[in-house]
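A single protein chain has been removed from this complex, and every other one stays in its place.
So that you can tell them apart, the chains are marked A and B in the order they are listed, and the count of residues begins at 1 in each.
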Amino acid sequence: MGIIDLDGLEVRLGGRTVLDGLTGELQGQAIGLLGPNGAGKSTLINTLLGFHPPSKGTASVFGLNAHRDRARIREGIGYMPENDSFIGNMSGVRFVRYMAELAGLPAGEALERAHEALFYVGLGEVRYRQVNTYSLGMKQLVKLAQALAHGPRLLILDEPTNGLDPMARQRMIQAIKEIRKEGSIRLLISSHLLRDIDETCDEVLILKNGRIAALCNIEAERRANRNFMELETVGAIEKFSVSIRGRGCECACFPGGRIKLVMPEHMEARDLYVLASEHGVQIRRMNLRRDSLEDIFLRAMDNEGGRPENVSL
Amino acid sequence: MSVYKHNYRAYTGRVTPLWTRVLVLARYGLAEVWSSKISIGLFTISLVPFLVFLVGIYLANNPIARLLITKGNSPGFAIDAGFFLKMLENQSWFALALASWIAPRLITFDLADNALPILLSHPISRFGYVLGKFIALFAALSLVTWIPSLMLFAYQGYSAPQPWAFANLPIAAGLLAGGVIWIVFLSILGLALSSWVKWRVVATGIIFAAVFVPAGVGGIVSAILRTKWGLLLNIPVMMTELWCRLLRAPDPMRPGQAIPTAAIAAMLLAACFICMGMLNKRIRAREVVRG
Partner (left out) sequence: MNDQIIFEDVSKFYGEVLGVNRISLSIPPGITTLVGPNGSGKTTLMNLMTGLVRPSSGRISVLGLTPADATEFFSNVGYCTQFDSFPRGLTGWQFIYDSLMLHGISEIDAFGLTRESLDRVQLGDAAGRSIASYSKGMRQKIRLAQAIAHHPRVLVLDEPLNGLDPMARAESLALFEELGRQGMHLVISSHILDEVDRISDRVVLITGGYLIAEGNIHQVRQEVRDKPMQVLVRCDHPELLASKMFAVNHCVEARLHADGRGVFLRTGDIDQFYSLLNGIAVEGLIKIETVAPADDDANAIYQYLIGSNGSAS
């Protein structure tokens, strides 16, 4: 039994069917939620939080029914919404403390945990200023702090790196990885940035038009892609690629000297270098294809009729 | 070990019972109320009539003091239901002023920056959220209405010859009931109207308007349709009627014009239901951000 179970889940909002027959078990330590706008990601999150009753089927979190037992579920969830969501005239400490007390911590412990959470996300003296004076990055951090303060079992992050500058984004990703490593919290991260999901998640759920377009384990996919390679080259690329094909590789050329290829069993990297020196081609970058997530996503988007690919293990 | 890593650690301590979360909301709401200087000012001003009435009770019960102060040329006045009715009326105006200032403070700050999704993602339901705010508002308004009234009653019972208190117990019950009915109505009205408007000052104005404007409309209705039922929309008058009946004080209305108690009660209940409906709709609209 996974942390989140969906069984024929259908949710209708304002007469429209937003989620249509979702079925699957999400078991990963960190689950990524992807999909184009309007696919139903926010609705799914809101359903798990108990805001929308399902019209058909069920959704369960920690084995509890998402709508019926929503009070108990919410006790164990930390939610970081995408939009601005705070009480402006409170200081950062007071806000996090308020949220922690609502989640069930006694007053003294709530204050202590609030300070700990703020220390952990990296908000220093700023925590004593009113939240409506914060910059965007600080607001994101305060949202993360209030989600962590009460020690949730499931952390739901909706676009956590939204609007952050590169340094702040790095820190946020680092914090997420550390939380994941600590082990007591599962994560559900919804994002448009494939790189973020790729760096932090091990399982990914892709929604399209309210249906599951793909549910798979990224780690397993990566391991399966051993023989895929990606090269960046400079020089006589056409002749080079012809030679490679002649040796039995499937390859595709892209502008800018990029070549993606699949090597057959008997070939190894040294052979590529031999061919390259024959044609006077420099190989400036060589790596095993890491963008399997991009592949999975594009494949999922192309799938017409939304026939779900359940490659979960 | 000399280097301490402060990583995230899980929480393993005590968790408070689910029903106390409503009180957390109430507590923070009250803290918000008391942080405003205007609230404190209004509270202080509302003490003034209380002191005046206190002195009145003292004078009524101490003829010597009365002689000294009024130098013999003022008629005695009795401390009866009419006296307490005046007190309740007075304090209720203060309650209105206070409610119109406090209620927006309780709700608007939460709505202004879209805090509801985060708030309600904690184990608190829509009803619990409103209940918490209601308790805070009710507590604040109680301090201005029935609590001082009952205190005056107790003082009167203490200073007057002994059987007075027992004989006039209905007055105390009336004070309590009358005060509670008024502040429950005001709280629900205040919270509902605050949730519909974005700016606090506007909300304050609307709450006042909601009490007075229907009175004008009711007057017009009465005049045009030549009926007494327009008076039902006149909240101050209706409340005074209600208090009269609760306190068993002499009825100021002409017999032909009297509106039955049931009608008044029905009107108040209807208003409350409408307000609760408004509040529910408003919160539902804001609890999740669409798209």
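Definition applied: contacts are C-beta pairs under 8 Å (C-beta built on N, C-alpha and C of every residue); 3 or more make two chains touch, one makes a residue touch a chain.
No experiment lies behind these values; they were computed from the predicted model shown.
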Checklist outcome for this item: Touching the missing chain are A, B
Item to check | Which residue of A:Asp7, A:Glu25, A:Asp84 or A:Glu112 touches the chain not shown here | outcome: A:Glu112
Next on the checklist: Using the touch definition from the top, which of A:Arg94, A:His150 or A:Arg222 touches the missing chain?
Outcome noted: A:Arg94
Item to check | Positions on chain B where the hidden chain makes contact | outcome: 1-4, 6
Checklist entry - Considering the entire assembly, which residues of chain A contact the chain that has been omitted? => result 91, 93-94, 97, 111-112, 115-116, 119, 122, 124-125, 128
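Here is the rule we go by: only the chains that are shown with their structure count from here on.
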Item to check | Inter-chain centre distance, chain A versus chain B - centres from mean C-alpha coordinates, in Å | outcome: 49
Checklist outcome for this item: chain B contacts chain A in the complex at 6-16, 18, 21, 24-25, 28, 109-110, 112-125, 287-291
Checklist outcome for this item: Counting only contacts in the complex, chain A reaches chain B at residues 37-38, 42, 46, 49, 51-52, 70-72, 74-75, 77, 79, 81-89, 98-99, 101-106, 109, 113, 116, 119-120, 131-132, 143, 146, 148, 150-151, 178-179, 182, 184-185
